[in-house]
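Heads up, one of the protein chains got dropped from this complex, but the rest are sitting where they should.
Up next is chain A:
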């Protein structure tokens, strides 16, 4: 199957600070994510996973190297254009604060409709997604009324709702028990395989390994050997 690279990272380096407080977090990273693939990036805490993911999603610029999304170099875009790209092409699942505390679950999706009226999931598809995540009955609840795991699953649904081509998830299974991890892992795998999304998950959760099409390990800022499951 000829796959198309939706996201490409070339020779990425990231250095924070200078002088004695200088930290070289990412070293010469080359990476690409294709539509239809689930990419897992494994690494211990502090290894640079979040930094990697935020550079991939254009939230921060690399010190050098370039990120290309759908054929466009992020560095060439204005801040507004990058906002727009994230809005339309990228579904972010972040580690926390994904949901607005004063919107109930249903309104978290209505909010997306107000910002991006087109090409969001249909009501039927959203319903199916909520069922798959086992959160359909929580629609009227506020985030404070949900457990950590429920919150995380709503956050995943929120990120998928705008129907992005690329999904970037930072530790999406951190608050989930093993049974949920199975469900969520399967959901991400289906998104990649059936909906042809490029899915990138950074995590230290080894339970997700079996769903991945491609596994990279990051340690001390180096992206190491690629293991491909077939």
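In this section, a contact is a pair of C-beta atoms (placed from the backbone, for glycine too) under 8 Å apart; a residue touches a chain by one contact, two chains touch by 3 or more; residues count from 1.
Throughout what follows, contacts and distances are computed from a predicted model.
This figure omits one chain of the complex; the name its UniProt record holds, of "Putative hemin transport system permease protein HrtB", "Formate dehydrogenase alpha subunit FdhF, molybdenum-dependent", "Nitrite reductase large subunit NirB" or "FAD/NAD(P)-binding oxidoreductase", is "Putative hemin transport system permease protein HrtB". Only one of the listed residues, A:37, A:86, A:153 or A:197, touches the absent chain: A:86. The chain not shown here is touched by just one of A:15, A:35 or A:59, and that residue is A:59.
Interface note for the absent chain: among A:15, A:35, A:77 or A:111, the touching residue is A:111.
By the touch definition given at the top, chain A reaches the unshown chain through residues 50-51, 54, 57, 59-60, 80, 83-88, 90-92, 94-103, 107, 110-111, 114-116, 142, 159, 170.
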